[in-house]
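A short worksheet on the structure shown next.
A single protein chain has been removed from this complex, and every other one stays in its place.
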Amino acid sequence: MSSQAELDKLIRSDYEAGFVSAIESDTLPPGLNEDVVRFISQKKGEPEWLLEWRLEAYRKWQAMRLPAWAHIKHPPLDFNEVSYYSAPKSMADGPKSLDEVDPELLRTYEKLGIPLHEQEMLAGVAVDAVFDSVSVGTTFRAKLLEAGVIFCPISEAVHEYPELVKKYLGSVVPQGDNFYAALNSAVFSDGSFVYIPKGVRCPMELSTYFRINEAKTGQFERTLIVADEGSYVSYLEGCTAPVRDENQLHAAVVELVALPGAQIKYSTVQNWYPGDAEGKGGIYNFVTKRGVCHDNAKISWTQVETGSAITWKYPSVVLRGDNAVGEFYSVALTRNKQQADTGTKMIHLGKNTRSTIISKGISAGGSSNAYRGLVRISPRAENARNFTQCDSLLLGDQCGAHTFPYIESRNPSAMVEHEATTSKVSDDQLFLCRSRGIDPEKAVSMIVNGFCKEVFKELPMEFAVEAGKLLEVSLEGAVG
Amino acid sequence: MLDIRNLRATVAGEEILKGLNLSVKPGEVHAIMGPNGSGKSTLTNVLSGRDGYAITGGEALFEGRDLAELEPEERAHAGLFLAFQYPVEIPGVSNLEFLKASLEATRKAQGKEPWDAVTLLRHARETCKQVDLDPQFLKRGVNEGFSGGEKKRNEIMQMLLLQPKLALLDETDSGLDIDALQVVARGVNSLRSPERAIVLVTHYQRLLDYIVPDYVHVLANGRILKSGGKELALELEQRGYGWLTGEEEASA
Partner (left out) sequence: MSATAQEPLNVQLKQQALALARAGLREDALQSVRRDALALLEHTEFPDKRTEQWKYTSLQALTAGHLTRVARGNGASLPAPLATHRLVLINGHYQPALSQLPDSITLTRFDGSRALAAETASDTLRTPFAWLNNATLTDGLQLDIADNTVVDAPVEVLLLATDDAPSHCQTRLRVQLGHHSRATVIERYAATGPVLTNAVTELVAGAGSQLTHYRLQAESPESLHIGTLIIAPGRDSNVHSCQLMQGNVLRRNDVRAIMAESGASLALNGIFVGRGNSHIDNQITVEHRVPHCHSEQLFKGMAGDTAKLVFNGRIHIFEGAKGTNAELSNKNLLLTPGAEVDTKPELEIYNDDVKCSHGTTCGQLDAQSLFYLRSRGIDAAEAKRMLGFGFVNELLGALPDQAVAEWARPWLEQALTEAEPAK
């Protein structure tokens, strides 16, 4: 019995979030031009400055070229085949509370394990649910406001907290930062806005659940989290999409601002539809995530990436202030024909800044999994420290595992360490498990979970369990 | 319990076992001795079902079931246990987690009630003490960074928790100092009972001072050349293997 055959069997498991919800939508016809940008802005009743901001981004985007440096392959993207706005019809009048939300929408989220009725929710977790281009509901808003915490769709924040939005939008990821960020800046539809006031420890976990439903639409959400001095917030995002034969585009931007002494913990469980075993369909996930850390602040990114046909994302931290801390913990699992090019950037500008990067890539089937990272130590970053550990686990001989770490050091008192290994689940390890009565499937999932443990322990408790299960499901039928 | 009849096996196309016969009954302790390259490890690997070892003739029956038909985990569920000569490391998977998975699957297959977490932990801790391992080892990765002696004791601990019907110990004594050897022997002896059998595969006689076998077999060139009582081991210790294999000069 070859372990490879068992592995192959295990790799072919189904995508559980692949259903389509029967929701009538207002969807803009495919195509992108200034009018589309104006339409989106108008639809949201945005102020003039934001429309101008979007148009500026659109013009920058037009002058940019599609990035070609990532270790991914895909047919040329036609940005005129994508619809840039889709909203459930029932949302047109804007339900005032969760009770008014279309029950079909609520059922969609229930089916995904995200009940939006507050009484049924995981205690201590507030959810903003984004369906295609709009937020359909945010739970626990009132309770959060008591603590001074603002958690609402960004489209609302534009109206209700214009100074905050104006001050921080684009302050971390400028409109022209890169091709996809520029596109997002022009057409972003919704997303979450979070503000934690000075010295406040956010009383519950905040989370946003993204769902793409409509065919031929792109999702371009924008998340902005501002943690004022000495505050703390833990935020989680989850993503799924229906099974569809064509590729769908997701180009999000996430900006984090950690003011002096603040801490932001941002966790992602990304399970967009990955395409089928032959590589047909799936989400193209081109995401820009970046945080700025001021003096004594800390930003920690944790991601578990199992979905998407293509993942292109590099959650980064600009360690601007002295003693700032940046962390990146990542598990990326690719199988079938999935491609991932993911990693992080740690830009050390302040003195005594510290960063830790732990990346675990698991490749199976005919997939390609690349870590790409940058650690930059500026001349001013006295005593900066970075430690990077970057491991790849291969399940099968048809897949690829790659590591591209860029290290740039311009300060002699800084210390940068990078280690990387590549290994497979060895026959000996499997045999030991099997000799102790553990079936191969369970054995592989144990070994893979063990491989990812350093990252899982960074996730909030409930989600660590979820992530482990997700990995198990993704590996079902995949042993090595 | 274990009936090996005219067993032939190849590794990478080369015949290593050339018609081996062995019969083990419940309650018995057998020692299989032999020079390097005689086929000792091949025998244990074939019995436990490792990839790359092909049975080309004869059969090995465990309680009447043909072992060749069983997957490694099914052999474990049936009550067969192999203590490895070189236990592998599994980074990130804690010993406890590993034991839990192993015991859950095995007890389920055997129709026993699963242990809850508290019971498991209690048993695991007690067994740790029994083999002189700090219970802290339960939290560490399977064999990760263990010394040679610790790995061997870890094997014995697993054996004691799984309570197999037949334990195969592959050179479990090699690389152990005298204290560790006694700990291992104590563990093995505690498993001796009228329902269980133990097969010790060893190169040295000294293990047999602590685990006294009922039968000793000499394996050479893929066959059992001679069988006898525990006194045969002493004779081997004094005279080497050469007088049996007819290679007086070459024996070490």
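Quick notes
The chains carry the letters A and B, assigned in the order they are written, with residues numbered from 1 in each.
The working rule: a residue touches a chain if its C-beta (ideal position, glycine included) is under 8 Å from a C-beta of that chain, and two chains touch if they have at least 3 such contacts.
Every value quoted in this text rests on a predicted model; they were computed, and no experiment measured them.
Within the full complex, the chain left out of the display is in contact with A. The chain omitted from view is touched by exactly one of A:Pro88, A:Gly191, A:Pro242 or A:Pro405, namely A:Pro405. Touching the omitted chain from chain A are residues 69, 377, 379, 392, 394-424, 480.
Heads up, the rule we're going with is that only the chains that are shown with their structure count from here on.
Look at where the CA atoms of chain A average out and do the same for chain B: the two points lie 49 Å apart. Put simply, chain B touches chain A in their complex at residues 48-51, 71-73, 75-77, 81-82, 84, 87-94, 97-98, 101-103, 105-106, 109, 141-142, 158, 162. Residues 1-3, 426-429, 431-440, 442-443, 446-447, 449-454 of chain A are the ones touching chain B in the complex.
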